[in-house]
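Of the protein chains in this complex, all but one are displayed in their positions.
We call the chains A, B, C, D and E, going by the order they appear; numbering starts again at 1 in every chain.
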């Protein structure tokens, strides 16, 4: 009897799409205004979901307060009000597309969440663009 | 060719998290302010989804008016403007966490919806906390 | 040149509508299921707006971090996860309708916000029911 | 390592539920006010999701601008501000229920999206009624 | 001490923008695809707000259940699942723009709501287009 528990959080950040192996011209052609060298930014909305058995004593799959704090420490403190390209180590060499960000977040959280729980992450870059990853 | 049909509804209720096998002190430690003996409450948002073949004559998987009425009778009338711990029989002995509530709702609806249809239920306790169950 | 700055926050609480001067029967007749003696509850969404001149040095009417903290201390800590009728002093004798709650919140914040700033408060009891008060 | 990329768009249209093989009376009985011969309408919200590997050079599963333009050309231009029963060929003989519309949209997009990408579509007929199809 | 009480409701309808005094060509030029002779439609969201003194006995400006029922009878029953141009008398000769609809709704409700209460109405034609009227 497995239930999925989800917690929504958010962070604001600047980024630009950029492949360091390409010329500036090719970056501009492929990524358009998303590659503006002066950066632009988003209010990212993040949904973290864990799936597992309900613990019979607590009635919890996972205490949402613990999940909330985990997201705060592992993701919000590292990403919020940051320039992703300049200030988040992994994105110095990895293009911070929504797809790459969601995989980075999943990998970061996966090491901190009990292995018995399945993990999936959804990231809204804008209210109209979003991505999901569940480690498959 | 299976389509999933979803209907969103809601109910307002009071509850507290509480394990009757524990001391008050342990309840307070584990559940914090969610265990306030005087209760607190939520606007629960409920999404009920049924998946099945489209009926060739009606173009429906399930008539949404029937699904709406079923949710109203089976869930809203029993939970809306109620104290879950005090007034919903099952929660007199089962801790009304979001996880337990979503399983109770799924079990209640499962007996009323045709077996050929798959059923899943998502329950928002707040706009930032939600749970899902599909009978697995 | 006056700008209005608004901050949205929320709290979850239990309440019942109840006039202590009336019989139980009259309370039930007038307030219906909202008067359930066992309480029900809501996720209240609160919007606090202050209007004033932009300070030329900061570019702020009021620092939103200060406004956020003020709402947290003055309202959230007192109302969140509480039973309004039982645990918030003023509602022991004042019926906690949305109208009365919004006036209580406005009065509480008015004493803490600089007099040069106009104050208005909007309170959502549900996504479909809300009230506003600006001290007029 | 497969990520799902989703794009939300919308169109406004008129429709009525109607089975041409049935009498008017039976249409009225089964579909109620949804079968009003003078039509009614909706703001349809559409979410198109594609799942696949992240391309190592771009960091994209699929360029969202391309996905956005594809939805615009294939769906919005054909459905927006139209009468679905009268002006969209397939619905002259197929009842435009939400279920049938979502399958039509999926079929239309499936031919235009690379076969290596999985496709699923969710269609909101109203904020409370929605359907999903993924080709199963 | 005046509080504003608001109630959100909705209706789905078909319409077209059309001025009967103009040629079809001019209608097409001015109103574009909104003048499609086969109609299109919307999920209209309606917010009705009344402002007045809090009644000391009830704590209400106006009982929201009564306001909800009034909107249902006066507006939803007349507009929901209707073709506004064909089936709502006033729009047979009045172009059903959002502006004209909101004034018609305000006029209809004004006669049914106590004169001591101020009335304002907001109508969302889409999530991005909306209009307000308060009788000024």
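By our rule, a residue touches a chain if its C-beta (ideal position, glycine included) is under 8 Å from a C-beta of that chain, and two chains touch if they have at least 3 such contacts.
Fair warning: this is a prediction, and the values are worked out from it, not measured in the lab.
Taking every chain of the complex into account, the absent chain touches A, C, E. Among C:61, C:113 or C:131, only C:61 touches the chain that is left out of the view. The residue from E:9, E:38 or E:97 that touches the chain not shown here is E:97.
The omitted chain makes contact with just one of the residues E:28, E:90 or E:131: E:131. Although one chain is hidden here, its contacts on chain A can still be listed: residues 10, 12-15, 33-34, 36, 38-43, 80-83, 86-87, 126-127.
By the touch rule set out above, chain E reaches the unshown chain at residues 17, 19, 21-22, 30, 32, 94-100, 102-103, 127-133, 136.
Although one chain is not displayed, its contacts with chain C can still be listed: residues 1-9, 49, 54, 57-61, 64-65.
Basically, only the chains that are shown with their structure count from here on.
Any chain that touches chain B and also touches chain E is listed here: C, D. Each step here moves to a touching chain, and the least such steps from chain A to chain D number 1.
Should one ask which of D-E and A-B has more C-beta pairs in contact, the pair is D-E.
Here the CA centre of chain C is 28 Å from the CA centre of chain E. Annotation for chain A: no residues touch two or more other chains. Taken together, the chains touch in the following pairs: A-B, A-D, B-C, B-D, C-E, D-E.
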